[in-house]
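For reference, the structure I am asking about is given below.
Here the complex is missing a single protein chain, while all its other protein chains stay put.
The chains carry the letters A and B, assigned in the order they are written, with residues numbered from 1 in each.
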Amino acid sequence: MADTSWSTGLTTGPTAGVTDAPARHGSPTDQQSTIRPGVTPPATASVPVKPSTRNRKAGGAGRNGGGHVVRILLRLLVIGYLFFLVVWPVSLVVLRTFAPVNDTGGFDAFLTRISDPAFGYAFGLTLTAALWAVGLNAVFGLGISLLLVRYSFPGRRLLSALVDLPMSVSPVVVGLALVLAYSSNQGWFGPLLESLDWQIIFSTPGIVLATTFVSLPLVIREIVPVLQEIGTEQELAARSLGAGAVQTFLRITLPAIKWALVYGVVLSLARALGEFGAVKIVSQGASFNGETATLLVANRYGNFDEASAYAAAFLLVLIAITALVVVTILRPSKEHRS
Amino acid sequence: MKTWKSRLAVTATAVAAVLGMTACAGGASGASGTQLSIVGFAVPETANKAIAAKFQQTEAGKGVTFSGSYGASGDQSRKVAAGAKADYVHFSLESDVTRLVKAGLVDEDWNKNATKGIVSDSVVVLVVPKGNPQGIKGWEDLTRPDVKIITPDPKSSGSARWNILGAYGHAVASGKTEAQASDFLKKIFANVTQWAGSGREATEAFDKKVGNVLISYENEAILARQKGKDYDYIVPNDTVLIENPGAILKKADPKAKDWLDFVLSKDGQTEFAKTGFRPVIDGVKTEVKGANDPANPFPTPEHLLTVEKDFGGWASVDKKFFADGALIDQLRAAAVKK
Partner (left out) sequence: MKPDTLTRPAAAGLGLALLWFSILVLIPLAAIVLSSTAGGWQQFIGTITDPQTFAALRLTILQALGAALVNVVLGTAIAWVLVRDRFPGKAVLEVIIDIPFALPTIVAGLVLLSLYGPESPLGINVVNTQQGIFLALLFVTLPFVVRTVQPVLLELDQDVEEAAASLGASRFTTFRRVMLPALMPAITAGASLAFARAISEFGALVLISGNTPFVTEVASLKILKFIESDNRAAAASVALVLLVVSLAVLIALDILQRKVARRG
């Protein structure tokens, strides 16, 4: 059962709220208690099971005759929706990158556009900020997950709920919040930061803070359900055999949550690389000084330079899809069960 | 199966780590020459980039790189006052530089030069879709019920303030009393479908057909046409002379002085002219693509009003029109109540 919590794909399952009672709309493990529905079936032994109902796959004959049509319709509906909402628009961006509407097309033109030094700076800055954010969130995320699951302390439920907070906050609100708190001239901590000569807003630390904020819950939400699942038996056994806390963590806990940690990190990375709204507010956004990849897309688009905007957007699409494909490959296959 | 997945994960992590390190390294090694930070208002990015390219070909400008950020003039000015990095600022109006003087970032005698601190000129024009379907001829047509106006918001944008002064100036110049001129403004405000964030955002909204008349800079209309937009523009008989200041900050790199000299030189002003701005020195003659008449791109309107002579200077204008709760705020509130 250990692989249910990360079979949820890139977006994580419901709030990984850590509770003792299963009442929260919680992780898949909490679902078990509510799955048994109200319909009480008679004891299966006394009901002769009709042969037609054994045939799950075909959804075929007998009472479920219309089922086949429904299945096909549903399939078409879903494929159609996804095609018009995601597939075609994304492929158009790829197309427009190499055949812009009002500009020169072709691979060479694309290469010229992305070899603009501003591109190198922007993507470098984005990557730097994202790696810092992911690093901080991995380390603190791991720590917080362990604390939430393995220990009890007053306010644990509150902390667990608060950890999910960044998912519901609008990016512009994140930017505004950081400016209100840490702006050098008007922020709460302005005077303190000035005296230390630390500049947070309009400088790289501000970008890192914003990126860390928005990707904070992603690692924790992946790790917590797994920690809950695996239980403490092995860890207790190791401790009782004399292993130290660090040893136990490195040898027992970490390998068990390894994949959850990896997924959380990839999720965080994708989120961090794509942050726009918060960075727009806390960063100066100048070329070679605070312009991240996403700001580059917006700035170029706003300067009558659609082709450059599409070129940068294409690179970001490429990175996003690569991350998705990596996660899909690494995820243990669900189909092999049942 | 497990080993190749593990290998993939390890490889991915290694690649990410290497990219991260190169990103950090790349960021650090960027400071080989001088980098001048330009903070500009919304529309002169193309112009400044063109001037920078020419500057880099001169002796003084060899090896100098530029970092630029562009946005609504008021907003940009506040950002610099709050700590954003700048060596040279190019704002829409003088008040935005005065703010920096008050903040101690710019010398008080910044405008004691031949051009009184101004580096580029323009006039307020009315931009319409190609063919002028609404038949707009001048300011009076803006009070018609079928007209949907786009103008920026004076709270953040410099362009907005020039537009308002243009309308008010026309009213007074055509013989209206102050009360009648205020009423004229109110009628125009009632027709505004959108108060955009900046001059450029107003152009973008016009492009999205949010309205059918755009009040903007002459240089913005010309640049848009150069970039392929199907716009026409009308230079009203009486309009305001737009004067954009350029100032060097106290803590600027010494190269900034050479830069400002170049901006005010014939070469610099020619680049301004080519992108639609009116030069501030005499003797600049060049064909301007995108102008109504490329051979005679900058016609002199019958009545060209200036802030100094016709409005009593920016300090008086800010107090009367644009301060919180002053005339414009009152008129906007009154216009909405209709």
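Just so it is clear, a contact is a pair of C-beta atoms (placed from the backbone, for glycine too) under 8 Å apart; a residue touches a chain by one contact, two chains touch by 3 or more.
Quick caveat, the model's predicted, so the values are computed rather than measured.
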* Structure fact -> From A:Gly105, A:Gly120, A:Gly135 or A:Pro171, the answer for touching the chain not displayed is A:Pro171
* Residue numbers in chain B that touch the chain omitted from display -> 71-72, 74-75, 78, 153, 155-156, 193-198, 205, 208-210, 336
* Structure fact -> chain A positions in touch with the non-displayed chain are 4-5, 7-15, 23-25, 28, 30-32, 34-39, 41-42, 44, 47, 49-50, 53-54, 56-57, 63-64, 66-67, 70-71, 74-75, 77-79, 81-82, 84-90, 92-93, 96, 101, 136, 140, 143-144, 146-147, 149-153, 159, 162-163, 165-182, 186-188, 209, 212-213, 216, 228, 231-232, 245, 270, 273-277, 280-281, 293-294, 297-298, 301, 309-310, 313, 316-317, 320-321, 323-325, 328, 334
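Convention: only the chains that are shown with their structure count from here on.
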* **Complex interface listing, chain B residues touching chain A** => 5, 8-9, 12, 16, 19-20, 22-24, 26-27, 30, 35, 37-39, 45-46, 65-71, 79, 81-85, 200-201, 204, 223-224, 227-229
* Asked: What residues of chain A sit close enough to touch chain B in their complex?
  -> 102, 117, 120-121, 123-125, 127-128, 131, 183-186, 199, 201-202, 262, 269, 284-291, 299, 302-304, 326, 329-330
